[in-house]
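Shown here: the complex without one of its protein chains, the others still in place.
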Amino acid sequence: MAFLQLKSLIKSFGPVRVVQEFNLDVARGEFVSLLGPSGCGKTTVLRMVAGFESPTSGQIIIDGADVTGLRPSQRNVGLVFQSYALFPNLTVAGNIAFGLKVARKPSDEIATRVKDMLKLIGLPDLGERYPFELSGGQQQRVALARALAVRPRVLLLDEPLSALDAKIRVSLRDQIRDIQRELGITTIFVTHDQEEALSISDRVVVMNKGRADQIGTPHEIYNKPKTEFVANFVGTLNAFTAVVTHAAKGTIKVNDTAITVPHLREMQLTNGAQVKLGLRPEALHVGKQPAPATNLPATVEDVHFLGSVIRLRVRLGDEVMSIDTFNRSTEKPPVIGGKTTISLNPTDLILIQ
Amino acid sequence: MTIASHTDTSPRRSPLALPGWSWNWLGVVPFALFALLFLILPTIQIVFGAFRTPEGDITLRNIAGLMEPNILHAAWVSIKLSLISALGGCIIGLGLAIAVIRGGLPSVLRDATMTFSGVASNFAGVPLAFAFIATLGRLGIVTLLLRDLLGINLSALGFNLISFTGLTLAYLYFQIPLMLLIIAPALDGLKREWREAAESLGAEGIEYWRRVALPVLWPSLLGTFALLFANAFGAVATAMALTGSSLSIIPIILFAQIRGDVLQDPHLGYAIAFGMIAITGIANLIYIILRSRAERWLK
Partner (left out) sequence: MKQGTFWSWVVFIAGAIYFFLPLIATFEFSMRARRGVYSFDAYRSVLADPQFRDTLSYSVVLALLTIVLGLAIVTPTAFWVRLKLPRLRPYIEFITLLPLVIPPIVIVFGYIRLYNTASYLPLTGSLRGTDFLLMCGYATLSLPYMYRAVDTGLRSIDLVTMTEAAQSLGASWTTIILRLVLPNVLVAILSGAFLTFAIVIGEYVLAALLNRPAFGPYMVWMGGNRAYEPAALAVIAFAITWACMGLIQLLTRFQKHTSKKR
């Protein structure tokens, strides 16, 4: 049975429902991200788990026990905020020791635990500093240690990296993941950054308007988005409509080009129906490819140099699509206005809905 | 971009940093002159006067003159009055501020309280004394109501408005709102996340206040306390209008000295005034020392 269960959580503020029918099972030691645009209710879900908001209806179960009615202080849940929220009047060590002192642990135990925690977050010598003497990344690591020092049953992180700059964001997220693995702590991580969510999670929950649109591994979320929202929100997607010409074969027609898509056969489509298809930029290739790939003539409209990747905007009839190609120093980059051929593999087409 | 433009033009903005001469300081001459004439020189006059004879010789006799029992007693009453009304103002003001700002009361009440505090903190002096006479004086409404409705005779219980207790009660009327005004922004500065972090770590209610909120507020509390102390210590009008000169506190004695009601050595007046500065000065010094110790964690 799942370690943390959210069952049919609903939360309304007055007449507004900000979380609707939210179900989630998190296994012990699992790292789950809540991903979604601003205002979709991520924080609200997290705060319900922490006990700062009481759900309008639904249940929260931790390790088999219903905690829905418990106060935050009784839940033994660790919390990390975007703004670090370190106590400014306490040193780093004082902050980490806070929960242990409240729990009246013996002082030698506190001292060892604080030392261990400082080592865990890689700041063994900064125990006597005050929060204002630390950088943002260091402060957030201390906040993590403070939350972990009491050995919480669940760790909740609300956009912990949003206030940091890009480089630190990446290194700290890996560090968080390492620590999480080391301690085997069940974790919910809130973010609106899809790359962040995909890179460190066991599973990702994509939220939209208070609902969980899709729950799955990063691989599933990216490659098999269940809804248009998920497909668009996670990664870049070239979306277009096509008409089904031969349902039994899986043949469709886009801009007068017929493409046979094997996995559409199982979808029970009817001839003449319109379908919405998506294609990731990296699934398109510049240049001809042998069958079963489909080759299409295109015009380059724009070239964005992104470093390891070059992103092209190409026109195919009425559609404009993004294509990612690797940057190879030996190859000349495409020029704007140039004619080219692009190819795609029908198996890469994603059927939306 | 703003940061860049800041750093590369800042030398021009703070000309004092440059070795070159600049006329910019001329801009503060009027202010400096005013402060010198009407704030600093008068104070220096007092301080020097306290150590001189009328003939201009240096002496400690004036200061020694302060050691008279009636002056020492008045000083003690003054200090007690200021301490108690400042402490009461701080504690009650903080309580009210917490109730209004953090207590889950409707926000209308918060606005109303803050506006009222602006008024009440300036409603000191003579009118305040009248208001308390009308409330708790011999014919005050509360005195009469208690007597007629509940059969409680305040004066028989030992309460007298024209007394230390009465004066403290009146002083609280401006001390509490002053505290409210000063501490409200500090309370707003307590982040919600601190409270939530504390709660999730098991510290709620009193425990949170003891370990986080009060320590964070401590510098502001100290500062306000020092201010309230000085505020009460120098106040004359309320006491004068309330008690006449029947309650001897230091400012009233000085007032009488200056008025010449008491025909004594004029330089005793200097000494008393110097004593007052010394006491509020010491109060502020203590505050600064305590604050700097409490402030290690502040930027």
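Chains here go by letter, A and B, matching the order in which they are written, and residues are numbered from 1 within each.
The rule we apply is simple: contacts are C-beta pairs under 8 Å (C-beta built on N, C-alpha and C of every residue); 3 or more make two chains touch, one makes a residue touch a chain.
Remember, predicted model here, so these are calculated numbers, not experimental data.
In the entire assembly, the chain absent from the figure touches the shown chains B. Contact with the chain that does not appear here is found for just one residue of B:P30, B:G56, B:P69 or B:G151, B:P30. Of the listed positions B:I71, B:A86 or B:I133, the one in contact with the omitted chain in the full complex is B:I133. Counting the whole complex, the residues of chain B in touch with the unshown chain are 2, 13-17, 24-25, 27-28, 30-31, 34-35, 37-43, 45-46, 49, 92, 95-96, 98-100, 103-105, 109, 113, 115-116, 118-120, 122-135, 139-142, 172-173, 176-177, 227, 230-231, 233-234, 236-237, 240-241, 244, 251, 254-255, 258-259, 269-270, 273, 276-277, 280-281, 284.
Just so we're on the same page, only the chains that are shown with their structure count from here on.
Centre-to-centre separation between chain A and chain B, using Cα means, comes to 55 Å.
Listing the residues of chain A that touch chain B in their complex gives 50-52, 71-73, 75-79, 81, 83, 85, 87-91, 98-99, 101-103, 130-132, 143, 146-147, 150, 152. For chain B in complex with chain A, the residues that touch the partner chain are 191, 193-194, 196-204, 207, 211-212, 215-216, 218, 296-299.
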